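Sharing a structure, written as structure tokens. Questions coming.
Removed: one protein chain of the complex. Kept in place: all other protein chains.
As written, the chains take the letters A, B and C, and residue 1 is the first residue of each chain.
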Amino acid sequence: MSNENYSHDVYLSPFTWRYGSQNMREIWGEVNKRRLWRQIWIALATVQSELGIVKPEQVEDLKVHKDNIDIENAHRLEADLKHDLMAEVHTYAEQVGASGGIIHLGATSMDIEDNADAMRIQQGTAYIVARLHTVLGVIREQVVEWADAATMAFTHLQPAEPTTIGYRLAQYAQDLQVDLLDLARILDQIRGKGFKGAVGTSASYGELLDGKGITTREFESRVMSHLGIDAFEAATQTAPRKQEYRVLTALASLGQSLYKFAADLRLLQSPPLGEWAEPFGKKQIGSSAMPFKRNPINAENMDSLARLLAALPRVAWDNAAHSYLERTLDDSANRRSVLPDAFLITDELLKRAERLLRGLHVDRQASAKLLAAYGPFAATERLLMECAKRGADRQEFHEIIREHSMVAWAAIRTNQPNPLVENLCNDERVNEFATPEEAISWMDASAYVGDAPVRAKALAEEISNTLNTLSHLGEEA
Amino acid sequence: MSNENYSHDVYLSPFTWRYGSQNMREIWGEVNKRRLWRQIWIALATVQSELGIVKPEQVEDLKVHKDNIDIENAHRLEADLKHDLMAEVHTYAEQVGASGGIIHLGATSMDIEDNADAMRIQQGTAYIVARLHTVLGVIREQVVEWADAATMAFTHLQPAEPTTIGYRLAQYAQDLQVDLLDLARILDQIRGKGFKGAVGTSASYGELLDGKGITTREFESRVMSHLGIDAFEAATQTAPRKQEYRVLTALASLGQSLYKFAADLRLLQSPPLGEWAEPFGKKQIGSSAMPFKRNPINAENMDSLARLLAALPRVAWDNAAHSYLERTLDDSANRRSVLPDAFLITDELLKRAERLLRGLHVDRQASAKLLAAYGPFAATERLLMECAKRGADRQEFHEIIREHSMVAWAAIRTNQPNPLVENLCNDERVNEFATPEEAISWMDASAYVGDAPVRAKALAEEISNTLNTLSHLGEEA
Amino acid sequence: MSNENYSHDVYLSPFTWRYGSQNMREIWGEVNKRRLWRQIWIALATVQSELGIVKPEQVEDLKVHKDNIDIENAHRLEADLKHDLMAEVHTYAEQVGASGGIIHLGATSMDIEDNADAMRIQQGTAYIVARLHTVLGVIREQVVEWADAATMAFTHLQPAEPTTIGYRLAQYAQDLQVDLLDLARILDQIRGKGFKGAVGTSASYGELLDGKGITTREFESRVMSHLGIDAFEAATQTAPRKQEYRVLTALASLGQSLYKFAADLRLLQSPPLGEWAEPFGKKQIGSSAMPFKRNPINAENMDSLARLLAALPRVAWDNAAHSYLERTLDDSANRRSVLPDAFLITDELLKRAERLLRGLHVDRQASAKLLAAYGPFAATERLLMECAKRGADRQEFHEIIREHSMVAWAAIRTNQPNPLVENLCNDERVNEFATPEEAISWMDASAYVGDAPVRAKALAEEISNTLNTLSHLGEEA
Partner (left out) sequence: MSNENYSHDVYLSPFTWRYGSQNMREIWGEVNKRRLWRQIWIALATVQSELGIVKPEQVEDLKVHKDNIDIENAHRLEADLKHDLMAEVHTYAEQVGASGGIIHLGATSMDIEDNADAMRIQQGTAYIVARLHTVLGVIREQVVEWADAATMAFTHLQPAEPTTIGYRLAQYAQDLQVDLLDLARILDQIRGKGFKGAVGTSASYGELLDGKGITTREFESRVMSHLGIDAFEAATQTAPRKQEYRVLTALASLGQSLYKFAADLRLLQSPPLGEWAEPFGKKQIGSSAMPFKRNPINAENMDSLARLLAALPRVAWDNAAHSYLERTLDDSANRRSVLPDAFLITDELLKRAERLLRGLHVDRQASAKLLAAYGPFAATERLLMECAKRGADRQEFHEIIREHSMVAWAAIRTNQPNPLVENLCNDERVNEFATPEEAISWMDASAYVGDAPVRAKALAEEISNTLNTLSHLGEEA
């Protein structure tokens, strides 16, 4: 519909053509913005017609052209008027003809623009919530699938004790559940400025409604009900900008969860660990010298974009903090970039996260290799405890374990199999308290995963409930 | 209790001695942290004694020394051990004597430290919520008191239309109400790591509880109930760091509300506006040359600190995003500074905000001066509308108003009284539609405040309800 | 040249169509990027042909198509290859025909991309430096023009002592001079990755150059000399990302200078001060009710954009800090947005700054009004000092001044002329030491500007020298 085109001869934001979904790009297009403006003008005129201020047929005239956005003409007019909304009023009025005069009656620019922005934020948030609902469902399945699959846990990037792959995934899932609940609540709370005029007092509407038997607050409420969004009780020329800080921090929080998932994936895809890998396209070019080399480019991309997302809430904070008195215009220009970028980044992150989670390669062989090398050290704790129950001296046993551990470590460093289980289970000081068979069973690292499987499944259950409760916010088929 | 002292010979954070309340400073002191550690060790031992793992009298021995913090000794030990919690275990154990061996039984350092941190965050948040409850009550009263008091509203720092002082205050109050609700909800959601061992699987507790007829999750739940805080279902070596991002953004959001209030106050205290002023101490030194000069130093201080607060959530974002796999330790060092600073700044902001709101000087004469100078321009809109109802041509009237406005503006610029009302109401083109008396009444700017009073009061009512609902979170007398 | 178009049906960054110059938008367009890639391939082939590795006529074939960018085809190929540079190689090769096989010989993708990025940064920085050179020249003139023009200085937004308008402008000018020197130095230091292959060791080039009597470093140096940019001594797969942090902080620093200028202008354009105003377009729509209302929309826009700019260096910091070992790809995606946005914001800021500075309205009447109201208080200091020299008791005089000041302040608050000079100069306790005429002359606030004029002019002189020294970096006529 838009008749003004831009090519790669000039800078095009990657969020225009490279990242983000078509749907989200349209939400943040000028065309959608102006459609919303027109929708608001029509809602306003509709209620005014109910009150006898304008005529129903005039409203009908407005409706005819509601989607007939003509950016080129609007921008031509704006060049003179230096006012984008007024340029749109003129553009729309020209299309409508005689009835065009009722457009924007009694309103201030910000009554239109600011409500439209709240509606765009609402649209964008609803879309993110729907995608996140899907992603959380996907990861929940993976949590269940891998709930029992043992692997080495790492702290300080050092092998520590065993855990399970499902429980590792449960950490991300738990975070994403928090994000979903936060975003769903914020979505529910998004409000518009309403119809409050130049400084928020509705004074101009008061004049207009004088003698119509309706207060300005009631009038506002009726118009807003046409738009599907509530109004703040108090506003100045705009709705409170705090709202955008809250939305952007919730998006950034989601970005943080996905950052960590992607960062862990990048580490785990490193061949010396090698446990996880991204799905890999058939025609994708790896390194020419190493055709099998698999770079985690989606996860890297996610971390790259999430990092930018993390920087954006601060701009919203500033906009809210620095808008002096009944409003200064120092928010406007950066919001044209920051709001779309924040939503489009989140959109892209979710798209890639879904793809990675659905196609996640889990290499059980790699887990087994890590467990074999590093697991026995952790399992010595169990051996110690069992023997202590049978009367072994803890201090002395610590020393025995330490001694064998040092030998085992030296073997690993030279790529030998880990001899710890064998050496320890056959040490006669150990055999005083346990047979080799007993000792070996205690030192099975893959069994030493504590309640990780239980917790992973319990969390999956909790997520199922959350997803059901919020199923109305999920994506449509 | 602490026996290690620091003087101004070295850097002392302003939050140690200059900003923040004694209460909040104590929450974030090492002594409180170690008291919480000991409380956790006692809770752990208590449940262990119920299960027959340790003896009740051992637990009693622990309780005797629970508040006997000896930082100096602990730090001496830490110098060797390079591990602050282990140094505290030794310090405590030395005090306790024979029963000291049961301290920390089955636990990992982070089972103690991370729960204690969650508890400190809980204490800090509760204190902030209580203070904010008070501040919101104070501003609510001011909203009501000034609900009807007309003054000029400014957009773009330009006089626009009249509003009321109470309605202006209502904007801050509305934001603060959002903050209170957000913080109260977060307070309710704060959870600890629980007792999950080195990588979150509770494996070591599993060994300990073997045969005791209790699962590790039930055990955890029993210990946590002693501490008055729930545990996350899933955790790694620590609780998810996302929690701190959420807390810090909520604090920063509160800081944003207070920033705006303080910034507006600073503007309004500028003598050419002169409407508001901070309460001013008797012995306070103003400018020596201008003893009456009143610098808004509290509001400036608030903006200064809030600006630092705004930078801190990002650190929490990084801590959550970059803690790889089952935990890396790259969060620890900065949390020692960022968490206390965020709470202490917020604390200071609320302290000053309360003082400024309670003692806010409102200069009605200044409002009247501004209304007299700038109000009539806005009120021409009403004149226009009323005359239009009586048949006046809008276009023509616009021109008449414009003409007189230009003259009036010239007068104001040279410090003359605004002649607009007089000139316009006696213009014979106007008198065709309205008597001078009618016109004058329509142009009374102080009456042209729309529904500002109504909305201010409605918001105050809403806040009353909120405060009542949350009264259990308010400060004690 | 680009054949892929985007309309307002989707999100278009404001930096594509609304903010920034055409020139800067082209620098950051895909077309320019690919032109630079081709330039680099040609430079590479040129030196290779000098060494007999490829044939001169092959290089000539490459040159024929150097500007024939075909984005559409390249993107079509990229959809399969998942690799944008390889897709361009294929696109270019198809155009070139038989000689196409020599494109990219021995190179790694990042040898091309990363050098091209450094060249784009160089182009962008050079353009910013040129614009800033102009802006600094313009403000320098204003500093000189207004060097002697007295006005009230404000501290804490309270009238303090007189200064001059030129000296106020000199503060911004001094900051901008720092920015220019910083940016000029950074421009001079921008370096590319050079030709170092996949991990920075030039190993693949070593094979290629084997037996050619040239080292890899010499080879690199020869290719770079064709490109007009030096290479870093050490690099990994990319040049050090610290470079971009330095560039972006220098841009953000410039943004800070302009933010302050714009913020001050916004304050000074507020009618109760009214000293400065933006140039105002003829057809521009002000408030409909107040046709004379002049909103500082350019300055507000600048502050809005500068605030976003301030958030961007942090992304560059992260890119540099987190690029692990010989490079991870977590920088790439955000750089597609952050680098262009930073340059385009700065570009827009300079464009608006130049316009505001060239057309700055200075209202001398407003200054006089402020001086008359607030200046005498400051000037009492001089009266005090002069009378003290003649033997007056300081303490007693302080009291006299204080007494009259209080009366004067009360008058001002009710919009009366300031009676301080008259009252004080005719007080007989004063007349013991000075005649009324003497006292009046000492209390001339407009003369109490200290060395502001001298310093303003000295700074202007310093700037002249700087501009001359850097004249080669200025904009062409």
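FYI, a residue touches a chain if its C-beta (ideal position, glycine included) is under 8 Å from a C-beta of that chain, and two chains touch if they have at least 3 such contacts.
Every value quoted in this text rests on a predicted model; they were computed, and no experiment measured them.
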Candidates C:H8, C:H90 or C:R327 - the one touching the absent chain: C:R327
Full-complex contact with the absent chain, from B:A311, B:A411 or B:I440: B:A311
Of A:S270, A:N431 or A:S471, the one touching the omitted chain in the full complex: A:S270
Sole residue of C:K260, C:R355 or C:H398 that reaches the chain not shown, by the stated touch rule: C:K260
Contacting the left-out chain in the complete assembly, out of B:P340, B:G375 or B:P453: B:P340
Hidden-chain contact residue, picked from the options B:E4, B:E396 or B:E432: B:E4
For chain B, the residues touching the chain missing from this view: 1-20, 22, 24-31, 69, 71, 80-83, 86, 198, 266, 281, 283-285, 287, 289, 295, 297, 300-301, 303-305, 307-308, 311-312, 314-315, 318-319, 322, 328-338, 340-341, 344
Contacts of chain A with the absent chain, listed as residue ranges: 154-161, 266-267, 269-274, 287, 289-297, 300, 314, 363, 365-366, 369-370, 374, 377-378, 380-381, 402, 405-406, 409, 412-415
Interface residues of chain C (partner: the chain not displayed): 153-157, 160-164, 167-168, 170-171, 173-175, 178, 182, 196-208, 215-217, 232-237, 240, 242, 245-246, 249, 252-253, 256-257, 259-260, 263-264, 267-268, 306, 310-311, 313-314, 317-318, 320-329, 378, 381-382, 385-386, 448-452, 454-456, 458-459, 462
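Throughout what follows, only the chains that are shown with their structure count from here on.
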Copies chain B and chain A - interface residue numbers shared by over half, same or different: same
Most distant chain from chain A, judged by the mean position of its C-alpha atoms: C
Centroid spacing, where centroids are CA-atom means, of chain A and chain C in whole angstrom: 33
Centroid spacing, where centroids are CA-atom means, of chain A and chain B in whole angstrom: 26
Chain A: positions in contact with at least two other chains: 198, 311, 314, 318, 322, 328-329
